[in-house]
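This part shows chain A:
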Amino acid sequence: MIHLWLPLALVCVLAGAGAYGVIARRNAVLVLIGVELILNSANLLFVTMGSVRGDALRTGQVLTLFLITIAAAEIGVALAVILALFRKRGHIDLSEPGA
Partner candidate 1 sequence: MSELVLQATRMVVLAPFVASVLGLFVARRRFASAVIASTGAVVTLLAGSYLLYAVHHDSLAGEVSTIGALPLGQLRMPLHLLVDELSAIVVFAVGIVGLAIQLFTKWYLHDDDRYGVFTGTVSLFLAGMLLVVLSGDLVLTLVGWEVMGWCSYLLIGHYSRKDSASRAATKAFLVTRFADLAFVIGLIILASGAGTTNIRDLMATWSGLPGSTLLTVALICLLSGIAGKSAQFPFHDWLPDAMEGPTPASALIHAATMVAAGTFVLARLFPIFVLSDPARLVLAVITAVTMIGAAILAFGQSDLKRLLAYSTISQISIMLSALAVAPVTVGSGPAVLYLLSHAMFKALLFLAIGWLSVLVAGTSAVALAGGVRHHKQLRVPLGIGFLALAGVPPLAGFVAKEYVLGAAHDNISELGSAAGWIVMVAVGMSVVLTAAYCTRAWLVLTHLSAEEEVTHEAAVKEAVEVEDVSIVAIFTELASEGGIPPDSAPASGSTVTDVHAEPEHGHADIHRSARLSVGVLAFLSVVGGLIIFTPLVQVEPHITWWLAASSFVLIVASWAGVRFLAPVDGIGDAASRLGADRMALFDSGLGADGVYVALASQVVRLAEIVVVADRQVIDAYVRGTVVVTRWIGVTGERVHTRKPSSYLVWLLVGLLAVGVVGVTTW
Partner candidate 2 sequence: MLLLAALAIPALTGTALILTGRDSVRSSEANANLVSLVASVATAALVVATVITRPKVDYQWLPSLGVRWQFSVDGISAPLLILTAALGIAVVVHARSYPPHGGSPTTFYGCLQLVEFGALATFLSRDAVVFFLSFEVVLIPMWVLISRFGDSHDLPARADASGRFVLYTVLGSTLMLVGILALVHSAGTANLDALAAARGAGLDRSTQMVIAALLLVGLGIKIPLWPFHTWLPPAHTIAPTAGSVLLAAILLKMGTYGIVRLVIAPLPIGFGALAPVFAAAGVIGILWGGLACLVETDLKRLIAYSSVAHMGFVVLGLSSGTTAGLQAALFANIAHGVVSALLFFLVGGLKERWGSADLATARAALREVSPRLGLALVVGFAASLGLPGLVGFWGEFLAMYSAWSPAADRPEGFMRVLAVLAVTGTAVAAGYSLRVLRLIWSGDRTSPAHVDAHGGEWSVLAVLVASVLVLGVAPGIVLNTTSKDVSVITSEVSR
């Protein structure tokens, strides 16, 4: 028995932290960390509600798995692009105007 407000509060905090990280960071990799936190807040919400609802399709957990996989795919492409950026510019500062 877990009171639902606990995981939900964690969801909110994670999302907020992610949002903060996305904006407050100028290093591209650190921005990615913020994005991961947002994704994880979504995951936690899925898992929590999946457990509450417990539907036949196991939607909550299946979607969490999907999201984790998508996150991995995203990170791969993202890091490749960030490396390309680094090689072009010598830094990965997102506060610098693009060309």
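Regarding selection, all candidates are chains of the complex that A comes from, given by their letters.
Quick note on the criterion: a contact is a pair of C-beta atoms (placed from the backbone, for glycine too) under 8 Å apart; a residue touches a chain by one contact, two chains touch by 3 or more; residues count from 1.
Keep in mind it's a predicted model, so treat the numbers as computed, not measured.
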| item | value |
| --- | --- |
| Chain A: touching candidate in this complex (1 or 2) | 1 |
| List of chain A residues in touch with candidate 1 within their complex | 19, 22-23, 26, 28, 31, 94-98 |
